[in-house]
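Only one protein chain is missing; all other protein chains are in place.
Showing subunit A:
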Amino acid sequence: MAEVQHHHVHNQDPEAGAEQRKAIWKTFWILLFITAGEFAIAFTIPHGTFKISIFIVLTIVKAFYIVGEFMHLKHETKTLIWSILVPVIFVAWLILALMLEGNAIFEAIFG
């Protein structure tokens, strides 16, 4: 208990973690800025593959900041980073593959 108490008092310094808090708010502004940018794009760029590509790239950028900074994955060990990333890469492939499959179904029915 004495040790816990010591730990507690030691960390009451309000300056501790100030850098981390700065990084958190910076990430927040980046996320807000990207979301606002997506809005602007939604109403200015004509609908098509180009617009969809921008949205997907911006979504991945946002995901990078949320997972990397908020979930702290950027600062974990390499083994943990890859254990999370590799399955997700396969999932991204699955999404793409089944979109193409959906398009093939469309061609077969309406093409």
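As a convention for this text, a residue touches a chain if its C-beta (ideal position, glycine included) is under 8 Å from a C-beta of that chain, and two chains touch if they have at least 3 such contacts; residues count from 1.
The rule is simple: contacts and distances are computed from a predicted model.
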item: Chain left out of the displayed complex - its UniProt protein name, from "Electron transfer flavoprotein subunit alpha", "Cytochrome c oxidase subunit 3", "Aspartyl/glutamyl-tRNA(Asn/Gln) amidotransferase subunit C" or "CXXX repeat peptide modification system protein"; value: "Cytochrome c oxidase subunit 3"
item: Touching residues on subunit A - with respect to the absent chain; value: 3-4, 7-8, 11-13, 16-17, 20-21, 24-25, 27-28, 31-32, 35, 38-39, 42-43, 47, 52, 55-56, 58-59, 62-63, 66-67, 69-71, 76-77, 79-80, 83-84, 87-88, 91, 94-95, 98-103, 105-106, 109-110
